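Coming up: chain A.
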Amino acid sequence: MYTNDQKQHLQFAPGHSVIITLRTGLIRAVLFTLIWWILTDGAMNSWLVGVPVVLFATLVSVQLLPPFSWSLIGIIRFVPFFLWRSLYAGVDVARRAFDPSLPISPQMYHYRWRLPPGLPQVFMANTVSLLPGTLSAELGDEFLYVHVLDKTGAFASELMILEEYVADLFGLKLITDRSEE
Partner candidate 1 sequence: MLVTEILSSLLLIAGAIFFLAGTVGLLRFPDVYTRLHALTKADNVGLGLVVAGLVLQAESWTVAGKLLLIWLLVLLASASIAHLVAKAARKKGIELWK
Partner candidate 2 sequence: MNNIYLYTIVGMGLFTLGLYAVIVHAHLLRKILAINVMGSGVFLVLVALAARNQGTAPDPVPHAMVITGIVVAVSATALALALMLRVRAKTGQAELSEESLE
């Protein structure tokens, strides 16, 4: 069993009720059913095994990953953004790798979080590593430590935009920075 402390790290909609858990379980069961259908190439005779497996996987999933809020529109908006930016990231890093003069000037950048801790931060940290010239190096309480491949690039604004997309995806409103008033 994970300790409570560890659980809190991922819990971000505290005090979820039984109904929310049930709804989450249902959504995940549908998702796993879809995956099973994909895996088995839609074979009808597979459901004898498939139904218990999907149920078990759902059970384990709900146990491990507490329910979180998300928004369909946010996902639809996020996907093309992500695909385009990650393709660009590949082109960017390939160009630098092939260039004989190796044009890189690394830097460690501290990015102040606006997202709440938990899944949204983890999701953003993982996405950052796939976007042009940035690599998440540590997930701090206040900052995301980002390794930047080229310190002359416009990574700061890129991170801000990404954070907004991620907030959208989780159906959140970003907290405006109060410390700067």
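If you want to know what made the cut, all candidates are chains of the complex that A comes from, given by their letters.
In the analysis below, a contact is a pair of C-beta atoms (placed from the backbone, for glycine too) under 8 Å apart; a residue touches a chain by one contact, two chains touch by 3 or more; residues count from 1.
This is a predicted model, so every value here is computed, not measured.
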Subject >> Options 1 or 2 - which one, within this complex, touches chain A >> reply: 1
Original post:
Can you name the residues of chain A that touch candidate 1 in the complex?
Top reply: 35, 37-42, 86-87, 89-94, 96-98, 102, 104, 106-108, 125-127, 129-130, 132-133, 135-139, 145, 147, 149
